[in-house]
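With one protein chain held back, the other chains of the complex are shown just where they sit.
Just so it is clear, A and B label the chains in written order, and each chain counts residues from 1 on its own.
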């Protein structure tokens, strides 16, 4: 448990308050967009706006409640661990951006190699694992499950 | 009682294709149950889009998902016993006596006994489900929009007992789910809502995008955070079969736990974690005369395992008969039905007997498959526990991306899934549970549409929501499930204070 520590009561309260504030803002924005829903006319007495507006009001009230009684939270990681955790969505972002242009094999290699390194795999093992996974999944999806995947410019048409 | 649907169901479940699908589901389920990092929802979330894209019919997909769900309840015990880390929420109590047994060199015996009690719990639960399912289908025709709306109110009321400790967060989660369900084409007025002129959003947020984002993506990040917590696998399994004397000793515990487990499963809002805890404490109170519980008593191992398997079956009762999901996992299965344009609810058994029947029948078959997988083959799964995370997590991420992409060949959905995954991670770290979000999302559109249709029929007169007997009964039930748990908890607290 080297990088772990229980969050203090104060930081838990802070996390709760910050989350509550974000939710309140979200509820207000959602309600605002709901008032502008465009429709010719509705055959039912409520129409398409009323239900979302009710939800916005409910979410706003609940956020206020949450703000004043935040309750326990797990807390976010910090330092190096935070960087590693954020690394995963970044690697995913790169891999997904490559998915259609470069094809499944390249994209999957980037994804599996990148995340394996973040998880602390030895580089050579990570490389082997990534190549193996890319080929294995390609085979499973294309030939066993017959799921369509982009081949990419390198391999396909 | 009319059990025709069940015989019809066996015809569905025993086709070669569905047997193979059931076997795969049992295998994958045991696997995800055994891996401490991923639970049944992740297994279901990852395989659902693939089954859907492969064009499997609805009943086959449901058989697959149910097999994964039941398999996970079996598999969860493996890591509880060998790692002292529960594989899923229902296996927490299994470690109480299972891990001490393993430390005494009796890991193989513990796996065998818990496998057999899992089987009894599972079969008992499935029989209960088979008998319960047809009871409510006679009511079906009386359900109009007003009744459906009140039924949904009842479903939301059960949330109160679902996660009792932090009501604000549970309700917020549910509201977020409801909000997300309003995105897309409004089925009543035909207006586009919250689509921001993105054609990809015109049919709303896709269910698999939400589920995989909330569960699988955020899970990957949490696995990374929790890495490095000292875990050691017990490799010495010892004797692999159960002693007859031990089996006889825990017969009573297994029976009682099966009954408790099934009843808890039927009640919406409670799950395997509750039933295994109740059955464990019940057995401890009834038969722990020598103080052996917690030190490797076989009864303390058999009871929670029988209970969590019976609960998994019981949880299908409200889902299949009313369309009310009692847990995150059944909410995902309900969402899977809706992916196939099947309206869950009291009509399901009448309209699609092959789905309900096939599902129930496949659970009978599945428990036998699971028994076979979990007794002679349990060592394979025990070895899976040594798969390093750097190999496992990238695999989960690949499955997530492909699963979401394959449903509609849209890269937009994959980005959306990642965004939802990040928000899900933030919320989880802030102490939110993801199940209420799924519940709100799955029930959101049914709730709104039926409310509006009821009012369209009555011309805006709200009294239609209270006009039929079914409505009134449902209102009373909703009030009861919303208030009762809080009342019982308060009474228990007061008693504890008096005792102290």
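Definition applied: a residue touches a chain if its C-beta (ideal position, glycine included) is under 8 Å from a C-beta of that chain, and two chains touch if they have at least 3 such contacts.
Heads up, the rule we're going with is that contacts and distances are computed from a predicted model.
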Record-based protein name (UniProt) of the chain missing from this complex, from "Carbon-monoxide dehydrogenase small subunit", "Two-component regulator propeller domain-containing protein", "Tripartite tricarboxylate transporter substrate binding protein" or "Phosphatase PAP2 family protein": "Tripartite tricarboxylate transporter substrate binding protein"
Contact with the hidden chain (one of B:145, B:300, B:353 or B:394): B:145
Residue of B:372, B:457 or B:473 in touch with the missing chain, whole complex considered: B:457
Positions on chain A where the hidden chain makes contact: 39-44
Positions on chain B where the hidden chain makes contact: 55, 141-145, 185-190, 199-200, 202-203, 340-341, 343, 347, 351, 408-409, 449, 453, 456-457, 459
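Methods note: only the chains that are shown with their structure count from here on.
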Chain A residues within the chain B interface of the complex: 1-4, 15-16, 19, 23, 30, 33-34, 37-48, 51-52, 55-56, 58-59, 62-63, 65-66, 69, 71-77, 81, 84-85, 88-89, 92-93, 95-96, 99-100, 104, 107-108, 111-112, 115-121, 125-126, 129-130, 133, 137, 141, 145-149
Chain B residues touching chain A - in the complex, by the definition given at the top: 50, 53-54, 165-166, 168-169, 171-172, 175-176, 178-179, 182, 186, 188-194, 217, 220-221, 224-225, 227-230, 388-391, 393-395, 397-398, 401-402, 405-406, 409, 411, 414-415, 418, 421-422, 426-431, 448, 451-453, 455-456, 459-460
